[in-house]
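Supplied in structure tokens, the structure appears directly below.
For this depiction, one protein chain was excluded, whereas all remaining protein chains were kept in their positions.
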Amino acid sequence: MIFLAEHAPVLAIAVPLLAAFLMPLLGRAGAKIRNLVAFAAIAFAGIEVALLALNVLANGVVTYAVGAIAPGLVSPAGFPVRIVMEIDALSTFMAVASVSIALLACVYSMQAMKKHENLDKYFALMLLMTAAMLGMVFTGDLFSLFVFLEILSIASAGLIAFYSGRGESAEAGFKYLAVSSVAALMVLLAAGFLYSQYNLLNMAALAGAMRFSFLDKFALVLLASAFALKCGAVPLHMWVSDAYGEAPAAVSAMLVVASQAGLYALFRVGFTLYGSMPLIDLLGLAMIVLGVLSMFIGVTMAIKQSDIKRLMAYHAVSQTGYMLLGVGVGLSVLGNAAMVSEFGFRAIQGGLFHVFNHALYKGLLFFTAGAVFYVAGTRDMNKLGGLAHKMPYTAVFFLFGALAIAGMPPFNGFASKLIIYESVFEFSPVLSAIAMVVSLLTLASFVKAFSGIFLGPKEAVQAGVKEVPIGMLAPMAILAALVLLFGLFPDLVLEWLVNPAVNALLGQCGYIGAVV
Amino acid sequence: MISSVFIAVACLIGLGFCALVFKRNLIKIAMAIVVMGSAANLFLVSLGYRENAIAPIFTSAPELWMVLPTPQSLTLTSIVISLAVSALMLSFAIIIYRQYGSLDSGKRRLSE
Partner (left out) sequence: MSFEDQGLSFIVKNIACVLAVPVTIFGLYIILHGHLTPGGGFPGGAVMATVAALFAVAFGKGIFGRAMRRDFLLMLESIGLGAFALLAFLGLGSTFFRNWLLGTGLFFGNAVPFGANPGFLGTAGVIPLMNIAVGLEVFAALSMVVVLIFSSEAKK
């Protein structure tokens, strides 16, 4: 047990990686063994993440030097050597969200993809995605952030184009990979710029040694644009609808948390790496502008969609706008301690809480869309109708997800959106009003979607439709229960998960001091 | 005066980016991504250069000055990643060609 807790950061990444490597061999042994090993690997990573979260809550920032004599030997000569993993409360927050969605997506795809072939490659890529997401949030090194970002992009592109019989999936995968490559290239160039000046790649050491010259600001622009492109903020959102729409349903749910890993990297760069820059509030203002644009354009483009998954993809863009708005307000008042304690803390709290909630209810919505596709064979809402008679559970879960995304009490979307409304109102009332209008438009769009798919008379395509098997219902039920519980007891979540993460974001010195 | 290597890197990235934005053939887009990746690799490996230093190989240690080996390992990693990305993009281009018979990205098949 002590062994598991001590090496938790690296075991959480290495065990899914090893399982991914062994998938072709296990596929030879049979489908059940392969599914079991994939599930066990992600479950083991989940246990490690939980142990690590408890460790971070108790001891502050945890560091791990890969390849050293002892795990804690990060700076034997006063400066960090080797690849150092540095985990604080924000990392564990993102890791908990990622690994729970990954586990449920794995269980869901064991049933939903049964009829397809090449499944050992599917599970290998899904395990690679999990390992890469955890690697991105656990690493303390700018270059290994780039490497894990690329692994995540390549694995996701392979999974998006999984239905290789259709040309549209390959086109979506091509577009996603081209955009992700450009983003990762910008991260690499920024890492090169920073390395050329300071001869350091470790993020904590860079934050301590940063002198904010012109090249550093150029690197900040590159990093911020790259991660905004990766998380799908407007005006860099063109890949989101194709990628989320063409992927299998479980993969779409994983892509949501993968984009949020990009959001994590943006926050890490803004708050920790450049946190003491004099003009950092300009980055906060840029995030606010991106957030407002994403919210509005996302929801207006979603209203006219007739394909379920593309509609949900545009709503994902819109909800990312909420997160950017909340945390952007917090970043733009970072230098002003009075404003931070007044509303900045609560703004970041709302934004981060929304990250977790979004992963939960968007995952639930994508699972229900996958269930509809599984039984009816089409994603076009014009051709569907009246499915609530035969699929009552799926309809109820879709309703849960739709009310949560629209911000209705008592679901979790309401809790986080309320915090965002209140804190952003003190910053600027106009932004809060725009956020509320976008919520109303989201509700309208999902009412139309729900009535189009589930209510009304039955359409011709539904001959022989029945409820989806329990293997797909169980993850949906777990997510629906979490959506309800997070909405009913938000204080517990805030106290144990979100507030430590916000404190970790605001406390740059703790992050630097753990390594240097 | 800026070293000529950095001017070459900037030109390569500019060329790659122009090709990515303006060309419509899928293979040319894939080539543009590879060109930009190679430019980034050139940039990284030139960061470690020191005047009058030799390659960092064990048999020449420890009397002489050596160039920095860390950017070389970063570049090697980046080359491998660029290879994987180009292999995957070309496979997607082959699937698209197999399905539609043309490599023109201007013909929209995914609806807006």
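Chains here go by letter, A and B, matching the order in which they are written, and residues are numbered from 1 within each.
The working rule: contacts are C-beta pairs under 8 Å (C-beta built on N, C-alpha and C of every residue); 3 or more make two chains touch, one makes a residue touch a chain.
Worth saying up front: this structure is predicted, and the values here are computed from it rather than measured.
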Option touching the unshown chain, where A:Leu17, A:Val37, A:Leu283 or A:Val355 are the choices: A:Leu17
Residue of A:Leu25, A:Val430 or A:Cys509 in touch with the missing chain, whole complex considered: A:Leu25
Touch criterion as defined above, residue of B:Ser38, B:Thr70 or B:Gln99 at the omitted chain: B:Gln99
Footprint left on chain B by the chain that the document does not show: 55, 57-62, 76, 79-80, 83, 87, 90-91, 94, 97-99
Touching residues (missing chain, whole complex) on chain A: 7, 10-11, 14, 17-18, 21-25, 28, 64-71
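Here, only the chains that are shown with their structure count from here on.
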Chain A-chain B separation of Cα centroids, rounded to whole Å: 28
Complex contact set, residues of chain B against chain A: 20, 26, 29-30, 33, 36-37, 40, 43-44, 47, 70-71, 74, 77-78, 81, 84-85, 88-89, 92-93, 95-96, 98-100, 109-111
Contact set on chain A toward chain B in their complex: 143, 147, 150, 153-154, 157-158, 161, 164, 166-168, 170-174, 177-178, 181-182, 184-185, 188-189, 191-192, 195-196, 201, 242, 245-246, 307
